[in-house]
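This is the structure I want to talk about, given as structure tokens.
A single protein chain has been omitted; all remaining protein chains appear in their positions.
Labels A and B are assigned to the chains in the order they are written; within every chain, residues are numbered from 1.
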Amino acid sequence: MKDHCQLLVIGAGPAGLAAAADAARLGLDVALVDEQKAPGGQIYRNIGSAREPVRSYLGKDYLRGEPLVAEFLRSGATYINNASVWYLDERLETGLLIDGASHFITAERLILATGAQERPMPLPGWQLPGVMTAGAGQILLKSAAMIPSGRVVLAGSGPLLLLIAWQYLQVGVKINAIIDTTPRSSLPEALPYLPRALPAFDYLLKGLSFVLAIKKAGIPVYKAVVDLRAEGHELLESVSFTTGRGKSNERTEISIEAETLLLHQGVIPNLRLPLAAGCEVEWDEQQQSWKTTKDIWGQSSIDRVLVAGDCSGIVGARAGELQGRLCALQAAHQLNKIDLQQRDRAATRIKRSLQRHLSIRPFLDALYPPARAYQVPEDETLVCRCEEVNAGQIRQAARMGCVGPNQVKAFTRCGMGPCQGCLCGSTVSALVADETGSTMEQVGYFRVRPPFKPITLGELANT
Amino acid sequence: MFRRVDETSVDTLKLRIEDREYEVPVGISVAAAVLLCGFNKVRNTPVTDSPRLPYCMMGICFDCLMTIDGIPNQQACQLEVRENMAIEIQRGTAELLQQR
Partner (left out) sequence: MDYDFIVAGGGLVGSSIAYGLARQKHKVAVLDGGDRSFRASRGNFGLVWVQGKGWDYAPYAQWTGQAAGLWPEFVAELANKTGVEIDYQRSGGMHFCLNEAEWSEREREMEVVRQHTGGSFEYEMLDHDRLKQQIPQISKSVLGASYSPQDGHVNPLYLLQALQQGMVYHQVHYFPNQSIDRIEAKQGGFFTHSTEGTLSAEKIVLCAGLNNRRLGEMLGMDIPVVAERGQIMITERLQPFLNLPTLHVRQTAEGTVQIGDSHEDVGLDDGTSPSVLKEIARRAVLMFPFLARVQLVRAWGALRIMTPDHNPIYQQSADCPGAFTVTCHSGVTLAAMHAGPVAEWIGGSSRLDLINQFSTDRFNVSPG
């Protein structure tokens, strides 16, 4: 087992795969670490084993993963799979847990490509069995060829919701309803960004094709919905909501019976490892999330750490891949494999392509803002699923003088469970900001601490 | 409430969920298997004893905790099914482990 390399890349999604492949080709001693069995991350999950007919149902974008994985596998980079990164600190010692054994690896440079997670969407009843994320639905499709067998409702906002609706249609799932929580004001607010997005017209066309397919299939779509709730006794039985104002300027209350509810409010960067390494993060008001501070080369605020892909700000798979390639160039330059001129020359085409893929973002961000109701939910809504703390308790802690999420945690246990704040962190900060009239920058975020993946005391003792 | 897309033959293996035998496709996660076999919960929470099923399927929500081969609090979505695996619904807090 390797205990040192020149460049350690963490995450085998598009950014990590491209970074590791290019870095290896540039002559660096590279190791790519990933927790899954096979490369691909979330977006290209299981690409190596996906069989027909599921392969086709997932769409052309999914297949892009195939040549990328192939490129990585023949690049000469060391691939360390089934490895959870349980430890990382500001000294950049990286602790891996592989098959019940803990190993530490050091590197001269790190590229963090840990991707994104679904933005939590707390609403009444979201903890009921049968409620999952749209991403979970996709993972079941990609890695187990599974689809809902009962009545299924999709709810939320964002391109991924459209994508899974389209994928389900290909596969033959009857979708009972699509509930769109995007505020009505989003389209007029997004239009000014449209001209800038035109270089990425392929994204726009794709989105349009999904919308048309959904229309054609006759799936009921409810727009500008409010008061969304999941209902049921011990599992999901129905989804209720109030529609947006219709032609008569009235809202209607609707309830749809369903066994499966897939939720989606966009994705947010997975910042645990960048924060663990000491990287500075900043609040992105447009994307309504924290992201790792970096320059065009992926250089973070920590000298030896570069960041690429969604973990440094949501950019999507293709842009993530290109960012990974820029990181590889930068790392190769920093480690004296190429000089500045070579780096810049090789980067020209990548930067141009990256620009194009990034151009869609401001439009998409404005078109699909997360609905406020699921950022600062009502008092009875569960915020911390692990410790079962609701929004009312968090608001009360803020009123009592807790100025940030870490104090809230100390008093309510919110964030102390096994997920360590992954699903409640953004909500807690938003609630405190809302209650105290502060900005997100003033409020801050949960302090991250190891282990970042479960490890037993025995495994730790035997490191 | 999930089923397989492709009902044509795949390699399967036998395992036990709640002490009943099931046949599931090779290569899927334990969480997927439990969903496929129609269970309505994977655990009851320690704080309010409420039922949960997997939520994120990617290892960050920790709602899919089950007792697998006697070891509690295992993330079912992170483990692949194995022949003869014993999977149990985790009811509340982890049971005390016996010394080896």
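Operating definition for what follows: a contact is a pair of C-beta atoms (placed from the backbone, for glycine too) under 8 Å apart; a residue touches a chain by one contact, two chains touch by 3 or more.
As the structure is a prediction and not an experimental result, all values here were calculated from the model.
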Among the chains presented, those that the missing one touches: A, B
Which of A:274, A:324 or A:451 contacts the chain that the document leaves out: A:451
Absent-chain contact - pick from A:6, A:78 or A:406: A:406
Residue ranges of subunit B at the interface with the undisplayed chain: 46, 71, 73, 93-100
On subunit A, residues whose C-beta touches the chain left out of the figure: 87, 89-90, 93, 95, 104, 400-407, 410-411, 413, 416-418, 420, 443-444, 447, 449-451, 454-458, 460-461, 463
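Basically, only the chains that are shown with their structure count from here on.
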Distance between the centres, which are taken as Cα means, of subunit B and subunit A, whole angstrom: 24
Footprint of subunit B on subunit A - complex, ascending: 35, 37, 42, 49, 51, 53-54, 57, 117-118, 127, 129-133, 135-136, 139-141, 143-150, 171-172, 234-235, 259-260, 270, 385-388, 417-419, 422-423, 453-454
Partner subunit A, residues of subunit B touching it in the complex: 1-6, 25, 27-29, 32, 35-36, 40-41, 45, 47-48, 50-63, 65, 73, 75, 77-78, 80
